[in-house]
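With one protein chain held back, the other chains of the complex are shown just where they sit.
== chain A ==
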Amino acid sequence: MEHTAHVQTKRSRGGFEFCLNDERSTTTQSLSSSNVDMATNANLSEPSDSEQSSLNDGNLSSQSSNRSLRVAEKERRKNEAEDPFVLALKYFADVEAGTPVCGNDEVERNLVLVEKVAYHKGLPPEAVSVMLEFAMSLRMGTTLCPRVLKCMIPATMVPQKAVVRAVVWLSVGKIPISTQVLFLKWVLTMFDLIDGKEQLRAIYGFIFSFITDENLCPFICHLLYLLTRKENVRVYRVRKLLELQSKLGRQPFLLHLLSLYKVFCPELVTLSIPSRMRSGFRNHSLPWKSTLIRMVKRNDSQVASSISLALSVKDKAGSRKRKHNHLQIPALHSVVNKPAQADPSSIRKVVPLLQLNSFAQLLENMHHVELPAQMGSLLGSSVALQYLDCVQDESALLRLNFWLGYALHEEFLFCDGVTHNSEESLQFLNKLLSTQHFLQEGFSSSEVFLYKFLNIWDGSFLRPQILGLLSNIPVVPSSQIGQLLFQPLMQLFFTSSIFFKCGLIDCLNNMLLRWLTWHSVYALEDDLDISLNSHTSVNMTLSGFKDSVIELIHFVGRLASVGLQLEGCHTLLLSFVLDFYETVCDTFLKYGLPLVVMPPAGVFYPALLATDPVSVDRLAYIMYRYKVNLTSAKSQGTVAEQAFHISRQTFREFNHYIIIMVNCLWNSRMFQTSNLDMKLGEELLLRSKVPQCGARFSFIHHPAFMSYAIDFHQRCWPGRKDVDLDSIKDPKSWNWYLEYLFTQGWDGLQQFVQSNVSWKTAAEVRCPDVPSSQES
């Protein structure tokens, strides 16, 4: 095909004098269409449009306007013919093979002109074709080729025909390897701007053949990754990739392509793909990207103003252009929205997601859905998300993850300074968060992104969003959780303000809640082997899951104890910590996870000795729930087989805490507990000169309840001038006092007292009743 084209141009040049006129008119015509495109961009063709409308207005002015129209038309033609840019393009289209570059001012002049246009407003599609053809055919040797490629900035889109031809040139011409790589990088960068992928897919096998070239392999793999469909996966291709892998080692690009093949045809790829891979294909940070972004930004306003013109054409181009601003989620748009190309005889009936507007429609067409070329557009469409959720389409998720990982990396880890738009990033992350909430699971790419981002995070940049994403991550294996999560989080936690500390504890609480919910949902399906994520094939055994949960709980315990110590038992932080333990104490009954972990002393004591009654009340509630969980676990242990072993240590810790709480709040024998780990000597307590130091934290004297005691005292004995709180100790008033306390809304305390102390309002006895059943 290429060859004949060449001959034709040569022949036309043979009859130069004669053909020139004719040829010029055809080139200018074809170029003029692109020029019109540009003109609409620049809002130039508006006058003619308005004249057209005035033409319809009345017959009176028709003649004059007709004339002016003709004049304008002529003018434009003349302009086009003399437009140096058009002439420059014509030069490149026609230049003869073998023309020397050295000392050729004409080439230099024309190329500079094209470059100027390219960097200023981008090249129209026609110009892209011409220049690409010129460069790849090596008509003027290899020296100009990289320079031309570098200025290939499309204004609207890249015609796929031009790309196909250029790919063909790859094998025909003697292009230096570095230029070949440059070309492939260009294709990858401009991939979204190529106006269709069908023809590229048609030469899939041809592109695949380049994979044997070691230098091109990574880029070819990336390109194939973007192009692959189910029908492209063949045994011999898989074999070839495996062969390459044994030669080159387990390269990430080969693994990624293979993992996609595996998703499409699991029976063909038996290789085990590691669950955690290098994040993706390498980024090609070339000048194109920043120029493109800059241009898109500039064009945006123009597009908006000329939107009324040629809406049907512009609509497409506009949405394509926007895709290059990564963070703007591309509009849902399908590859097959050109009805002309839909062959009625084709076997596969496909319905683009774009055309589905309701859930009912989605249900009807569930098996014919064609995914959009831009997976990111799924984030913005609820129908698409429903599709993702209902259909266990691994390839869709894989592609979405790929897109997402790329976008996140580009925007947050690899900024080029120019695109520092936090408003855009904010909206993007919010969208991502709402998507994850809709699907009720996190994307693995956002997980990988977070592991990297946490290492360079300052702790405040987009904090709510980042913490939100963090709380969505799926269960991390306990062997890696420390290094991936805990290390960076610990450094952030201890160097940041109290508000960050609270936010992080809250985030970890949400993470734990989510993990436990997953467990309670998926554990029902299978007792031992729980698949944590319905889509990915990460399987985890129950013990593995438990290990991760234990690690997380212990980690928060460490953070909380030291954090509370450093912040002087800050009430706000304590409240978030107690939130967390309200989740922890109910793991068995509420989420069916056979696990009970007690809070560390660094959390227990600050809560017990807190100066606000809320914290003490919540601690009492937590201890009450622990008791309910432990007793139910114990009773199940004797009855059912699915019992789990709770270590003696846990029971010991629990009993210890209970005894201390009861002695402290109820018995006024704070330092007399026999099995205290820490024991204070009598003489030391005497030296403190605190009278009745054991009673200082009873319900009456506890700083959190002192105000209630005084209030109660005043109500009981309104006449008394001097307040003697000890008079409440009298059994009768003590009962009244407790009832009074419980009517103040301290339900946690009430539940705690009722479950742990044999206390009856009428009874006169008050003694601790530590449940003996739990002593084993």
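Here, contacts are C-beta pairs under 8 Å (C-beta built on N, C-alpha and C of every residue); 3 or more make two chains touch, one makes a residue touch a chain; residues count from 1.
To be clear about the criterion, contacts and distances are computed from a predicted model.
Novice: Out of "Centromere protein M", "Alkyl transferase", "Probable electron transfer flavoprotein subunit beta" or "Trafficking protein particle complex subunit 2-like protein", flag the one the UniProt entry gives for the chain missing from this complex.
Specialist: UniProt protein name of the non-displayed chain: "Centromere protein M".
Novice: Hey, which of A:Ser382, A:Gln480 or A:Ser707 is the one touching the hidden chain?
Specialist: Residue touching the absent chain, from the options given: A:Gln480.
Novice: Hey, which of A:Leu268, A:Met490, A:Leu542 or A:Leu725 is the one touching the hidden chain?
Specialist: Among A:Leu268, A:Met490, A:Leu542 or A:Leu725, only A:Met490 touches the chain that is not shown.
Novice: In the complete assembly, which of A:Asn455, A:Ser632 or A:Gln714 touches the absent chain?
Specialist: A:Asn455
Novice: Pick out the residues on chain A that sit against the missing chain.
Specialist: 250, 252, 255, 274-279, 285, 412-417, 420, 422, 448, 451-452, 455-461, 480, 483-484, 487-488, 490-491, 494-497, 562, 565-566, 568
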